[in-house]
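First comes the structure, then the notes that go with it.
Missing here: one protein chain of the complex. Every other protein chain is in place.
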Amino acid sequence: MTDPVFTLLYIFIFPGFVFLVAYALFLSFLDRKIAARMQQRVGPPFYQPFADFIKMLGKEVIDPDGVDRRLFDAIPPVVLAAVMTAFLYIPVIGYSPLAFPGDLVMVLYLLALPTIALFLLGWLSRNIFSAIGGIRAVTQLFIYEVPFFLALLTPAIMAGSWSISEIVLWQQHNLWLVFLQPIGFIVALIGLQAKLERTPFDIPEAETEIIAGPWTELTGRRLALMHLTTEISLVTGSALIAALFLGGPMIPWTFSDPWLNGAVGFSLFLAKTLAILLILSSIKAATGRFRIDQLNEIGWKYIASAALVQVGIVLVINYLWVTP
Amino acid sequence: MTGTVTPETIQEMLRDFGTVEQVRKNRIRVSTVPGRLHDAIMTSQAVLFVDRLITISAVDNGETFELLYHLIGPHRIIITFVLNIPRNSPVTPTVSDILPPAGIYERQIHDLFGITFGGHPGLKKLMLNEDWPENEHPLRKDWKPGPDTFYGGIKVERS
Amino acid sequence: MSVLREMIENLLSRPVTILYPWAKVPIPATFRGRVAISDDKCIGCSKCSLVCPAQVISMIDGPREVEFKGKTLDRKKRPQVKVFKCIRCGLCERHCPTGAITLSPELSQTGTDREILVT
Partner (left out) sequence: MPEVVIPIGPQHPALKEPVNFRVIADGEKIVRLELDLSYNHRGIEKAAEQRNFIRVLPLLERVCGICSHSHATAFAKGIEEIMGLEIPPRARYIRTIIAELERMHSHLLWLGVAAHEIGFNTLFMWTWRDREAVQDTLEEMSGNRVHYGMNEIGGVRCDLTAAQVTAALSRLPVLEERIKQYIDMVNSQETLLIRFRGIGRMSREEALKYGAVGPTARASGVDYDVRRDDPYLAYAEVPWNVVTDTLGDVYGRTRVRIGELWESTQIVRYCLENLPEGPIRVDTPKNAPKGEILSRYEAPRGELAHYIRTNGTDRVERVDIRTPTLANWTSVAMCLVNQNIADIPVIVAAIDPCLSCTSRLTVVNRRDRPRVAGPHTPLSGNRLFGRKGEDSP
């Protein structure tokens, strides 16, 4: 941690930038492949998301008439940076070297940034489809964010810490939180699906209704970066849920060799994120899209109350058991 | 209620409105005049339970335009009201006020045959594009594409 | 639930897509593809060019001798098809008195030969 070289390596090479982009593109491929196979299609080859990314980087950037170009250019890199930063606080091979007390809250806020950015993009685009999409994105944000936050804060309450790495450590000593908080886990998965704007929550970019919502006017590298942002959000979100509910990369025993320790932890991390991706892909394939007013009703009536119930249960458990 | 409606009763009822003939086992053809059409349709709606307009067909038979209103009710007998409209002043009252679906068919006929339906709420171009020349109606028998006219941006090449 | 069950079944089975250039798509024998004309049978009656709805069959000069009903006929015309305008309705095949013009089960507008563009 104190070694600057190690920190730089952490940020830029291994769990950071390079690995993160590669893994995000791979997960994106896997997501598409699983959906395709569930529909008995062939699906894309493994390099397809990467090829798409490169292709879009090379495409012409078109500025819609009357758009503030600087802001339009600035938003995608900013949100990309935000979700990438968020990933650094999630333990991948072990304890995150950047962890600090309260990083969970920061990660959650960084993950909320892309939605706000989408709203901004939609609003800036001066296009009716984008504007409606942006409004829908924010409306949806208000619906899913509360239950999502509640569901992700219950592990913190139970572990008695606001640091993701601390929660992971707590799980190593006790039990995976998914067994203690199944409702919270389900709500968190639904919230993540909504945050990533995947079916049935792809209301802001509903293709058949409003073309692509806020994405309509995005072209070239802006589109590439925004796509990368969503893909990295997918990694970050599933890593976060894996860390908070499935014990992250921690294993209950330790090997004498630290390298082996790290490798096993890392493979556990991969396995858990892939499992979460499988669930998310299945939800995506098995459902149609809600309407925004229907989502409003479902979100506040059922999902939010489920999250509240989970918080209550956790408080009771804490009172009876964890608190000395 | 519909059991009483047979081709015979229909012929009986519509005798007042013009020449009635049964052209098929389930089709009655009534030749009437534009002025009586409204009453004829109202009568068939009220007495013969006609509830549906199948279509309005238009035919250019040289001297006149023929309009055929095909109506049907739960008795499943088609009643066709035939109008003959002079070619030089093709005007007839609309029936879209008593049969809402007629509006779209009348606009179609207005475009393609140039028949004006008096009292139609919005007899605008539906089928042909905006730069279609006025007074050219493609389904009239004597219509030929003009050599230097653009039809929807396309000039017709005569071979 | 039936959706979920079928999704899992599909995930474990092979995709149904035929990867076309590598795997052949089965074409039924009745498929109406490219027009094929056999000069031996054609008696040059020009019936095909009369019924063709797309008017792509024209009679061109093609003097040759044809065996028909035991007699040897001297024929001056043969049909020519503009393949790219053909709509493959099969009316020429239906109305050909000798079965000289047929629709083969080959794809119509593909190939590398100059010959296939005009039959």
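Which chain is which? They are A, B and C, in the order written, and residues in each are numbered from 1.
In this text, a residue touches a chain if its C-beta (ideal position, glycine included) is under 8 Å from a C-beta of that chain, and two chains touch if they have at least 3 such contacts.
No experiment lies behind these values; they were computed from the predicted model shown.
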**Displayed chains contacted by the hidden chain, counting the whole assembly** = A, B, C
**Message:** Can you tell me which of A:T7, A:T85, A:Q172 or A:T199 touches the chain that was removed from the display?
**Reply:** A:T199
**Request:** Looking beyond the chains shown, say which of B:V5, B:A40, B:A58 or B:I115 touches the absent one.
**Result:** B:A58
**Asked** What residue numbers in chain B mark contact with the hidden partner chain?
**Response** 23-24, 26-27, 51-55, 57-61, 68, 70, 76, 78, 80, 96-97, 99-101, 103-105, 107-108, 111-112, 120-130, 132, 138-139, 151-152
**Message:** Please output the residues of chain A touching the missing chain, sorted low to high.
**Reply:** 35, 38-41, 128-129, 131-132, 135, 199-200, 202-203, 206-211, 285-294
**Positions on chain C contacted by the hidden chain, ascending** = 1-3, 6-7, 16, 28, 30-32, 51-54, 87-91, 94-95, 103
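In the analysis below, only the chains that are shown with their structure count from here on.
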**Fill in**
Chain centres from averaged Cα atoms put chain B and chain C apart, in whole Å, by 43
**Message:** So the centre of each chain is just the mean of its C-alpha atoms; given that, what is the distance between chain A and chain C in Å?
**Reply:** 55
**Residues within chain B bordering two or more other chains** = none
**Fill in**
Interface with chain A, chain C side, in the complex: residues 3-4, 7-8, 10-11, 13, 15-17, 19
**Complete:** Within their complex, chain A touches chain C through residues 34, 36-43, 282, 285-286
